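All protein chains but one are shown in place.
Every chain is named by a letter (A, B and C) in the order it is written, and numbering of its residues begins at 1.
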């Protein structure tokens, strides 16, 4: 792919951001692009690419159906679309090139449920490739990741690499919902070395991080408070106010004590409650996430959060149901791969700064795949590819500095070739 | 109308609850019923029935359009439907029967945005007339009110009454959005005596309240908090958390001090915020209402609420926009009409208990019409017609004990006749 | 007593405010003044004036001892002082003047635990009779009440009154701690008609209220939260933060829903917690009070408050002990006495406005005495004597407009004489 091809593909994907498990257009577009560019040995799509039973945080049928229809309306290939029905998205592309190690590359492909900026300063708006899907946006660069995945497999197809390359186009990373289902699929079992990639992360264009570490273990939880409605003017005393319970919980969730063993996080990311101004709210909901530098720290926060939610409900005479949500472990890159990536990056045109290991401080469900490969005796490395991004990740003005996409392809393809050479 | 007719009409309306300004099916059904039963002198529909500029709390176009389509799908008469487009609902029916006073009867017709119970114990569910409109319900008896309005006008048409009767089928009471637009219409100007009616209010079947008082002045306000999003794991410190601001506001809104001059109310009836578990919420919203036994008391709460909202935003580095919403004044029934209604009720079969004046403790935008009539030198009286209701008003198991509908027709038609006689 | 005598006595008491059960100087001063002015038939002091077992809200021994010493240091008569040891304060003075009814007058004598203003604008500061007791103040006019009690008994001694007068100098009203112990004493048993008096209450000098009603039933409760301390920097996660529990409770106590049956109140009047900036607080305390227009309403708030306190503790892993505190019932004045007082007041020089019945909206433990007398078949009336007061009751700039003290003596002595005449 030329630099123009990369930009053009990335922009097409950017226009059609699809949140977790709704990557219908995106998966189909990836499949079409792969088929038109590379002579693959295997291409597993949707239910064949993942272990469907291990999907986490799948939206309800109505939501899936609405996005399915939207994808159909956008002209998605019907044959591919049908294979994805019910929210079985993603793909695994396999290229066999003789003897040698099996190298995996994992890229994620989902968008975020947030509105994209339409400021004139925001390049996608200015250049006409802003999101066409209201309320959704590629605000974390997964459009670039998918593009890199395709660029790398084409490059390897044309290279001297000897071995097998598997590219994992993983759905639903943003809800930490897809990593586990991909890690549990048979495709990961024989991977000897796994690379995962993320663009940006506050590193500028031209900088590469060989070995992003410091992934926080993470867990989602959703609490639903149920009280009693009442007429807010006529009989306020008859209500059991689920919104008061929720607000009390939010205040105290953020007040869970810090821990001396390491970093913790808490976020009440989505809340809602009540039905009308004049009804004492009978229902309210919090979608929260907790994180910790270790699984124990995450569990410390989670256990405190449960207590806060239960007591807040009880305080206001409400019931609360707490549903466990998606989870992901922590993971650390292996020295061997870190060295290879660092060395290749240092020799790559356009890369002017290479860091060996740097902390992320966020979470990622690539850790499921890394853990699976490492448990099988393989190695894994999470690679950061810097990109100048005007707005922060997950904000409405996030954007990718497009030359960095090519640098990503260069570093990753180069690293894969090197792994092939060193394990011959 | 026979008792069976009343029940049948009420159940039909019950099946099709439509919230404020979306009473498309309901208005059309009322118009058809009126035209088939009574030889009216005038029938003003939709934009002709109300002063459209004075509508309050009108939903957005998409919401109006969705309900418009739903009404069309339910087989609503197209000719009538077209006249209501854009959320101009309601009707005023006029019957002229010779010399005499102009008497008004105001009934409200809208449903509530809440799910109806499907318990076997809930009569509408058991008998097959539960709401067919998901997420909407006649949980306050306005289906019975509309039915009473039609029953009364038919009864008066057949009576010896001399004078003019105007029945106001008012939309959007639940959001205190329709009363003002009806009060500002020309139709109210010449009304000498106005009756308004409400069923239930914790009074049992067979009890009538001549003169419901104690309406609380009310005002809605909607606050939108805007902060800054951030990745909740990666950079929590970069966020400006709108949900924290909202939760702080909710806690402190309910904590606004009580007032020694009389009753006050506050309710954060609807809240929502945030977009995803892993994003520090950048936006949140509270739809609240404040009430007071007098306008001054309502304003005391409102002014405190604004301060709470502003300071909560500031505390978390957020902006807040506070939009004033609908409002309604207080009102008191006139002795003259109270006596007439009490006397008529005491002589009505099925009525075994009559109260002269009782406090509501809620709000109502019938007060706009009462105020308008009283300011023009007329008199007004708000009548309560008891009904055994299993669940409280605004709850999912609210229901009307249907014989009370007939008692309502009897008491109101009897009172109207008496007003005619006494003002001959 | 001349007008100057009244002022001089009131100012002396004002200089020595003593909070509940610590009225050592005050009681002694009253006793001395009575003995020097009136030839009493009985004078019951301290433990003889009250039923000691029914004292509520008695401070601890150290606190009692400190004020006892302070009183001694101020030159209080040792013989009287000894009789008051252990916080048995107050007095009942009895004057028998032949046949006729037994009339009671109840005045309260305690000060408040608050600092008095030293502004030049504050008359007691300007004229040199500001509180000499640091941290205590007569901020509710009980100095004037005690003075009125003495003025009335002297006046009656000199009058034609026939019957028995008992003046109850009640301690500890501010903590609703003394009323019950006086009501349970034998002295109340034979009272046929009871008058109680309060100055001010936002009524101006020259206004008299015959029959202050609307006393709120009240109950105190004290919650002590116990958690676990921890080094706030080293191991914040090991703490169980009693101050977080307390703050959560305070926020939610004030948020207990208003009740449609009538007025309610809640106040977290005193809070404290923690021991040092760098220790996670292991203990915290709330002294709260709840009120209701009826006992049921008070109990509604109290029961909700208990739930809030318990859940707040549980939320933060703390224990909470909730100790019930003092309580007082509601009470209503009797028509018969209301008429007498109103009539006498209307004929009193200096009184230019008489209200029959007005709502207080606060609480008072005179209601214990009123209830006791009414249950014995007697009548009771609570009398308000207006006084221009610059600051509100309980604030640091509260003061009494001194001519109103004389009006109080006139109205009450006149009313007592009239009760004697009418019951001859």
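Quick note on the criterion: contacts are C-beta pairs under 8 Å (C-beta built on N, C-alpha and C of every residue); 3 or more make two chains touch, one makes a residue touch a chain.
Because the structure is predicted, anything quoted here is derived from the model rather than measured.
Q: What chains on display are touched by the one that is not shown?
A: A, B, C
Q: Touching the left-out chain: which of C:102, C:185, C:248 or C:387?
A: Checking each option in C:102, C:185, C:248 or C:387, the one touching the absent chain turns out to be C:248.
Q: Identify the residue among B:206, B:239 or B:329 that touches the chain left out of the display.
A: From the options B:206, B:239 or B:329, the contact with the absent chain belongs to B:239.
Q: Consider the whole complex, including the chain that is not shown, and state which of C:118, C:132 or C:272 touches that chain.
A: Answering carefully, the residue with contact to the hidden chain is C:272.
Q: Out of C:95, C:216, C:256 or C:344, which touches the unshown chain?
A: In the full complex, the listed residue that touches the missing chain is C:216.
Q: From the list C:28, C:109, C:256 or C:284, which touches the chain that is not on show?
A: C:284
Q: Against the chain that's been left off, what residues of chain A make contact? List them.
A: These residues touch the chain not displayed: 251-252, 254-255, 257-258, 260, 263-265, 361.
Q: In the whole complex, what residues of chain C lie against the chain that is missing from view?
A: Residues in contact with the chain left out: 112-114, 174-175, 201, 216, 218, 220, 228-236, 238, 241, 243-244, 246-248, 250-251, 254, 265, 267-282, 284, 287-289, 291, 325, 360-363, 392-396.
Q: Quickly run down the residues of chain B that touch the omitted chain.
A: Chain B touches the chain not shown through residues 234-237, 239, 241, 244, 248, 251-252, 255, 257-261, 280, 300, 307-308, 311-312, 314-317.
Here is the rule we use: only the chains that are shown with their structure count from here on.
Q: Tell me whether chain B and chain C, two copies of the same sequence, contact each other through the same residue numbers or different ones, using over half shared as the line for same.
A: Mostly same residues: over half of the interface numbers shared.
Q: Indicate the whole-number Å distance between the mean C-alpha point of chain B and the mean C-alpha point of chain C.
A: 47
Q: Using CA atom averages as chain centres, what separation in Å is found between chain A and chain C?
A: The mean C-alpha positions of chain A and chain C differ by 66 Å.
Q: Mark out which residues of chain B touch at least two other chains, giving numbers and ranges.
A: 251, 254, 265, 361
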